[in-house]
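After the structure tokens below, expect a handful of questions from me.
Complex shown without one protein chain; remaining protein chains in place.
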């Protein structure tokens, strides 16, 4: 599905002897654990002894071998070595971030999922086109700050980890906070409770919620825990804090397990279906794990503020099953589900359908 | 226990071949899962294809068959068909709401629990009589708004899903917010952390916390997640928001798992005991699942602001066991516990003790 010769590489692979590989971060404990549960060899790519050492404390998730590198870009020089191990890469958010989008796209190794999705999620405008044309509702954009009539969230372009974000309830608040000469986007701040929905789309299996091609699962839900915004109320209201020069940040530090009101599940599956069907039209499909990041309003409507097109760290509370995945198979994690998909594709000679 | 001839219906049942039935919403995944675990046939009642379709994604919870209806009141016309299947209804909150209290009370099918409890929980004054006469402490009522001396919550009569509720700290705030000519109730707003305690009372088994008749379990605890109130602090304090015309709502969107300080468990069981013993005196007993909705104050006292007299959606995080139910039997959910009770009653010919 990319410009690379992944099919040629796969043709050389001993698909009965695949090694699951990823970078030692993000959701790697879960990914290695799931891969081991399904009988795969595992390989962890790490920079620095500290990244390697703590796996000793988690024997069921410790990869069979480590590939120690000086920096993550070195992976690009080690593709032959990895190909010899029949390595399949499971990319996660940190994998893509550490390697850089361009280098990730040119990585000459079979990776789980469709790498083309990166072009559709890394630009906010293109992402919006995808999701809105799929029928999902996103928070409105406010083009002119003078039109701020209800709370908005202002995001500087390229701001990392939400540290540049701020919330404004009025134009006056916006003026007080905005920094000169920095490009920004203004988005409606949707009030409501946040739910991060973890889906799994298989183009090759039909044993779940059926789509035109393949089928859809919803494996778990979490709420992200963000510093400092999520405990800011211990100190005061945001307005009070900003007056004394303290600005809340939106840096993710962890994840809390949660379940959703059951009557909303039909909508959850409908949204997942729409996103997948549209992705098949647009770029060959969002394969495997993805996450819709949503707010549920007081009218019980979902507003989708972002999509993550691969495994999210929000699945980490569910290393040994979730209240949803346990209804598929007891103890099923997203990591295990991914390993099952690769195993099934290898057995039925369809790896090129799920790797790119 | 009702005016219906449930005993006569049961007399005709093949109790070795019961079908567990409920409406496809609320906690139905858990109920079907638990029923299947205990070997029952299962039947889901649903309006609309979307309600049916997502069960395909959860094979261990998908009912064996669906009864598709145009609206939920149609169930009343299908009782013969359901009786032929030896159907036992597990009512949950949405079941009662969709059908309507009157129609639920007149439904000519064996339902789990004591339907008479509905008369005691649907009217706030009668509910208060039950709980206070049982020895539980509830938030004070404030009869005259001029007497507001500490924070209160104001509830319009018949307001749905907490959308009409508001909080006032003073009489002035009350005056600013109150709408003319709408009847309301004013209740002390109790400050503290909320715990929703999920009990199970069996009148026919004695293998747990023993009561005069039968025994009591506590299977799990959750905290409800309510939009928009539970993430309102991301934007500002309630007073700040109300000034710009934003009023928080209390609409339930999900549930978060939680455990309680262990030294409070004796009080938890005492409260459960008092509620059950009193219910036996008043109306034949609250049978099966119920939930006390509580606030724990800074003095570690429980204030009970509501009772739910059947399975609550707060048990949904625990489809595969909770930190409490795992100490009874690994993987025990409330749904499974209900199925066990029906199975035991059927085997020992005591179904009329737990169905009504």
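Every chain is named by a letter (A and B) in the order it is written, and numbering of its residues begins at 1.
One rule holds in what follows: a residue touches a chain if its C-beta (ideal position, glycine included) is under 8 Å from a C-beta of that chain, and two chains touch if they have at least 3 such contacts.
Remember, it's a predicted structure, so these values are computed and weren't measured experimentally.
Only one of the listed residues, B:66, B:156 or B:269, touches the absent chain: B:269. Only one of the listed residues, B:48, B:100, B:135 or B:323, touches the absent chain: B:323.
Checked against the full complex, the candidates B:157, B:182 or B:261 give a single residue touching the omitted chain, namely B:261.
Considering the complete assembly, chain A touches the hidden chain via residues 25-29, 33, 48, 50-51, 53-54, 56-61, 94, 163, 225-228, 230-237, 240, 244, 246, 249, 251-257, 313, 316-320, 331. In the full complex, the hidden chain is touched by chain B at residues 150-151, 167, 169-170, 189, 191-195, 207-210, 215-218, 221, 223, 229, 232-233, 237-240, 256-266, 268-270, 296-298, 300, 321, 323-324, 326-330.
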